[in-house]
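Right, chain A next:
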Amino acid sequence: MLLHVNPASGVPTYLQIETQVKHYIAAGALTPGDALPSVRQLASDLRISTNTVARAYQDLERDGILRTIPGGRTYVGENPGSFLKAERVRRLRPYARQIAVEGTQLRLDPREIMQLVQQELEALEEEHERYGNLDRKAR
Partner candidate 1 sequence: MYAWKCWRDSRGRVITYLIALPVICVFFTYINIGFNKNQALARTFAPDVAHAWANNCAFVLGSCASLFTLIWALFLGASSLGEEFKEKTAEFLLVRPRPRSYWVWMGWSVGVGEISVTVFAAVAATFGALACFTGHVPSWRPLAIALPLALGGAVIYGMTCFMTIVARSGREGLSYGLGILVIHLVLPIAVSYYWKVDVPSVLGFMIGASKWIVGIARDFPFGSLVLWTAVALVFPFASQLLLQRADV
Partner candidate 2 sequence: MSDMAIWTEKLVKTYPDVRAVDGLNLNVPRGVVYGFLGRNGAGKSSTIRILLGLARPTEGHGTVLGFPIGREQVAILERTAYVSESKTLYGNLTPRELVRFTRGFYPTWSDQAVRKYSQLLEIPMDRHFSKLSQGNRTKVCLLLALSQGADLLILDEPATGLDPVVLDEFLRILVQDVVSDGKTVFISSHQLSDVEQIADWVGLIDHGRLLLEARLDDIKSEFRWVTAAGDDPTQTSFPQAMLVASEGNFHKYLVKSGAEAFAAQLSRQGATIAEISPMSLREIFLALVRKEDPCTPGNVGATVAVASLPIS
């Protein structure tokens, strides 16, 4: 798994890692059961503090996205079906608000904003299929 972080961006490094991991999972590049690099290995590769990577992994684990075997490696977890739907909705709401706020400030009307979201969902679907095909070819 190749991650990239930009320490000079205003986004905290641990968030960048979390976002990228989530993206890979959403796009199907990482599937449940895949192993992630160890904290030490990833930190060393990225030349960032192990604490930063540890925090990212911990957050993702808390959200049910990753799963760590005690004393062992970290794996992509099964789909977070363990969370109630209401909880999942609650987690997404801040992002929805952000889109609403940003979109409004950019003077886009609600229809255009919804269209954008739709487009992104479709693109993600495409990526998922593409990775799925690669996987099948590999096997």
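Selection rule: all candidates are chains of the complex that A comes from, given by their letters.
Rule of thumb we're sticking to: a contact is a pair of C-beta atoms (placed from the backbone, for glycine too) under 8 Å apart; a residue touches a chain by one contact, two chains touch by 3 or more; residues count from 1.
Values in this document were obtained by computation on a predicted structure and should not be read as measured data.
**Q** Any copy counts here: identify which of 1 or 2 touches chain A within this complex.
**A** 2
**Q** In their shared complex, at which residues does chain A touch candidate 2?
**A** So the residues of chain A touching candidate 2 come out as 7-15, 39-40, 43-44, 47-52, 55, 105.
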